[in-house]
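With one protein chain withheld, the remaining protein chains of the complex are depicted in position.
Chain IDs A and B follow the sequence of writing; residue 1 opens each chain.
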Amino acid sequence: MSTTTTPPPGVSEQDLARLAEHWGERPSLRGWFSTVDHKKIGRRYLVTAGFFFVLAGLSALVMRTQLARPEAGVVSPQEYNQLFSMHGTAMIFLFATPMLFGFGNFLVPLMIGARDMAFPRLNAFGYWVFLFAGLFMWASLPFGAAPNNGWFAYVPLSGEQHNPGLHMDVYALGLLFLGISTTAASINFIVTALKLRAPGMSLNRVPLFVWAIVATAFMVIFALPALNVDNAMLFLDRRFGTHFFDPSGGGNVLLWQHLFWIFGHPDVYIIVMPALGIVSAVLPAFTRRGVVGYPLIVLSIVSIAIISFGVWVHHMFATGLPQLSYSFFSAASTIITIPSGIQIFAWLATMLLGRLVLRVPLLYVIGFVVTFVLGGFTGAMFALTAFDQQVTDSYFVVAHFHYVLIGGAVFPMLAGIYYWLPKITGRMYHERLGRWAFWLVFAGMHVTFFPMHLYGLFGMPRRVYTYRSEPGWDGWNLVSTVGSYLLAVGLLLVLVGVVHALRRGRPAPPDPWEGDSLEWATASPPEPYNFPVLPRVHSLHPAWDERTAESVRAGATADRILSDGRRTLVTSELDAHPERAVQMPESTLMPLVLAGALLVFFTSMLFAWYPVAAVAALAVAATIAVWLWPSRRPDEELGVSG
Amino acid sequence: MSLPVEKTADPTVSAARYARRRALPRRLPVLTTLCGLLLLAGCAGDAPSALNPGGAGATRVAGLWWLLFWISVAVFAEVMALLVWALVFRRGNARVRHGQPLRFVTIAGAGLPFVILVAVYGVGLRDLAALGDGPGPDAPTVEVTGHKWWWEVRYQGASGATANEIHIPVGERVKVRLRTDDVLHSFWVPQLMPKTDLIAGETRETWLRAERAGSYRGQCAEYCGTQHAHMAFLVVAQPRTDFDAWLARLDAPAREPRTDAERRGQQAFVQGTCAACHAVRGTGAAGRVGPDLSNVGSRWSLGAGAVPNDAGHLGGWIANTQTVKPGNAMPPQPVDAAQLPDLIAYLRSLE
Partner (left out) sequence: MSDGGGVVAAATGAEALSTELPVGRSAGWWGMVMFVATEATLFACLLGSYFYLRFQYGPQWPPDGIGAPELLKPLVMTAVLVPSSLPVIWAEHGIRHGQRWRLRSGLAATMLLGMTFLALQATEYAEKLKHFTMTTDAYGSLFYLITGFHGLHVLVGLTMIGWLLAASLRGGSFGSHRHERVRNVAIYWHFVDLVWVAILFTIYLSPRL
């Protein structure tokens, strides 16, 4: 039930032509580098993050091959340590968050009925920084200089004395570099969702996915600085001999852990939250009804975002802090499961009261429920300090976080890929191929990671490059390895499916699923200006709502067409009352230049070419100055009186 | 079965019995199978399994685990039942508009979990308090120092030292004081006691108590660099008299060489590079960079669990440690081939 056909009745041919002229970008090499279109940028995020996922996944396959048998010699210990560190770091920082931000970039403006993100050039800048930071980190692997201290890089092992070479400098600088991108994207999401919502989309009509992205962005704003401070101090300790983490100089090694997990715990929700948002976005189309308990889910999202800042010590339950503080953090970690429970049961209720259409996206959602709940349970177990002290740093923890990360984040992403592929590419995927891939991925995931619970309990610590056969872990490890190959084959089929859709897929109609949110109320793929007429939103399910559909038909007012320039509508924060139309920036190379200057800066910091770094810093300042330099206007237009 | 020495009890049998005692209601055949699977795997091959506890701390936690396990099974069954119900009875294509069962969501998603969680939180606190309830001031105290990548073990009141092997009297609480010489490590004996990290610049304490004699594998559980994989140790619980005798030997000079080969070996050891890093009580060798070797002949392994302790592996270790345990802190030694058998003979004799 698509609410629009192209051209929609609400706009004239002339308006459409003008919109196309103002928003369209002629394909050219320069255009490729200078685009600020959120859809292109979102797509690039998805592809780039997918690429890093394959790299990190292949690292995991090498690890699993090494661990298949006791005392195997596939890789040396030094290589293994780099592999697992890069695997973890890349999966968390270069795959999970950017992948979900890719969905966010593509979808948020569409879902809220806007023509772009609030800061399109900043958006492009964020992408380039992400790309460069990712390449910066991966480039170290072929040189044997990749981070080798796990994704949380505990001191003193990550200090200069115990870990000379570039490994941990790559880590610290790479994450600082990447942090710029994540912060920029987060600010952009918040402002976009606050100011660019279509008229009528008051807070109680904001799609759950957008709520999730905004809550995530707030978590980034308040969590990422802790990681940045941590990495800055690590870098100073390593390079310039400061003593933040050096007990012999008055420093303290636990400071690293506190700061890391003050970031790190919110970070795991930063990953899962948008993924849960995808679940809420996908369900209505395949249960044929809206998600049950919208206000409860919003409440859960907000409370998870807040509580997640108060549980970090549960990653430090074995460090011997006072029991009183353990009881507090144990209680907080226990409580944080409740909002997740609410969401799970809201989705179950949605399915129980809906009518299920068992297509591939719904399969992944079901896979998600099964897997995430299991992972959540082990999380709730860790919340009890006594139990955690037994299993922490064992494969039991590895099992937990792959259940929540793969079940809780990757499955929803896959659901999202199949669900929005028609919207993103304008092509339908192949259903049977998709089903095969699902079952392989689902089975592979459980065969790989379920046994880890067992051998974790049987005493196998994590981050070991090999083990002896006496403790009896070998059989189970072999099972895990076999499972990981299955999983890889499944993911390969997903990839094949995407390529197949691009090459051979049936053209997709604007609304193949009868989805409920606004992205389905426009063409597939959307025109550069997203909506010929910005809709006026009348309900939580605008694409199912006759009045919203009516608002883009004949009689649409000019203030929602805005065809004289590259413009979109700014509305009020709470009620989305129209405030004014704003001019959106044209495509520009500035973001790329700025990101390039930053790349030079971080690279020269890495190799200690400080004069070059200083020049690069000046270039950064100069680029920003030029970028934001006000255009010259006549005084009367500016309103100058003296 | 190459690890343990002086094994008295058969853990397989007692573990199964133990778990049966602990397990909550288990009528349902599926669940029994599940649990059986876990246990089977836990006991096969002498895993140092947390589900096969041999001491006070781990026993508590195993109990807690089974409680959590059965609760999870129950809640998971509930979720699956609802999911399957939807999948079986709720297929279709028509748009549905009715129903906002907020009460169901609140009760099933928040109310019930809250009740469960408060209860297990209480149990968890009780167990945490029990784990923190260490031995009194007069308890025997072991001083354990973590090194990359081996464990130095000393006893309060005794001058000798050993490595990668901790002896304790059965049935008594033994205090363990943990320090690290370099990076973070973590002290973990799954069958006896959950982990305590070794924090650079600080001292941590934990305790051990084994209910039955036997040996229990422990391992470093905090990533500590290249050879974190090979930083295991063994806790040997023995009757008090045996323990006292062992401790007395730890204080006495090492066994004197008896054969010519051993004497030559001792000479090579003391006058060669070895003494710079290793100590053997009663000889001139007093290095403290590497493990004390006064009783190396009777230890369960070489290189903190890297290889079994026998003549062949010892020769291999001395000839080139770096192929045995790549990256470890003992550099390859310039020992000429003629000396090697003597060194082996000498070190094997140190019991």
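For the reader, a short list of remarks on this structure follows.
Note that contacts are C-beta pairs under 8 Å (C-beta built on N, C-alpha and C of every residue); 3 or more make two chains touch, one makes a residue touch a chain.
The model shown is predicted, which means the values in this text are computed figures rather than measured ones.
The shown chains contacted by the absent chain are A, with contact judged over the whole complex. The chain not shown here is touched by just one of A:R64, A:R115, A:H167 or A:K195, and that residue is A:K195. Check A:T183, A:S300 or A:T448 against the missing chain and you find that the one touching it is A:T183.
Contact with the chain that does not appear here is found for just one residue of A:E71, A:E546 or A:D559, A:D559. Of the listed positions A:G24, A:G249, A:P295 or A:P507, the one in contact with the omitted chain in the full complex is A:G249. In the full complex, the hidden chain is touched by chain A at residues 118-119, 122, 183, 186-188, 190-191, 194-196, 221-222, 224-226, 228-229, 232-233, 236-237, 240-244, 246, 249-252, 254-255, 258-259, 262, 557-559, 562, 564-565, 567, 569-570, 572-573, 577-585, 621, 625, 628-635, 637-642.
Note that only the chains that are shown with their structure count from here on.
Separating the centre of chain A from that of chain B, both taken as means of CA atoms, is a distance of 38 Å.
The touching residues of chain B, when paired with chain A in their complex, are 1-3, 38, 41-42, 44-51, 58, 60-61, 64-65, 68, 72, 75-76, 79-80, 82-83, 85-87, 90-102, 104-106, 108-110, 113-114, 117, 120-121, 123-125, 127-132, 148, 182-184, 186, 188, 190-191, 194-197, 199-202, 204-205, 217, 219-229, 305, 326-327.
Residue ranges of chain A in contact with chain B, taken from their complex: 76-78, 81, 149-150, 154-157, 162-163, 247-248, 252-254, 287-289, 292-293, 296, 318-320, 323, 326-327, 330-331, 334-335, 337-338, 341-346, 348-349, 351-358, 366, 369-370, 373-374, 377, 380-381, 383-387, 389-394, 454-455, 457-459, 461-473, 475-476, 514, 544.
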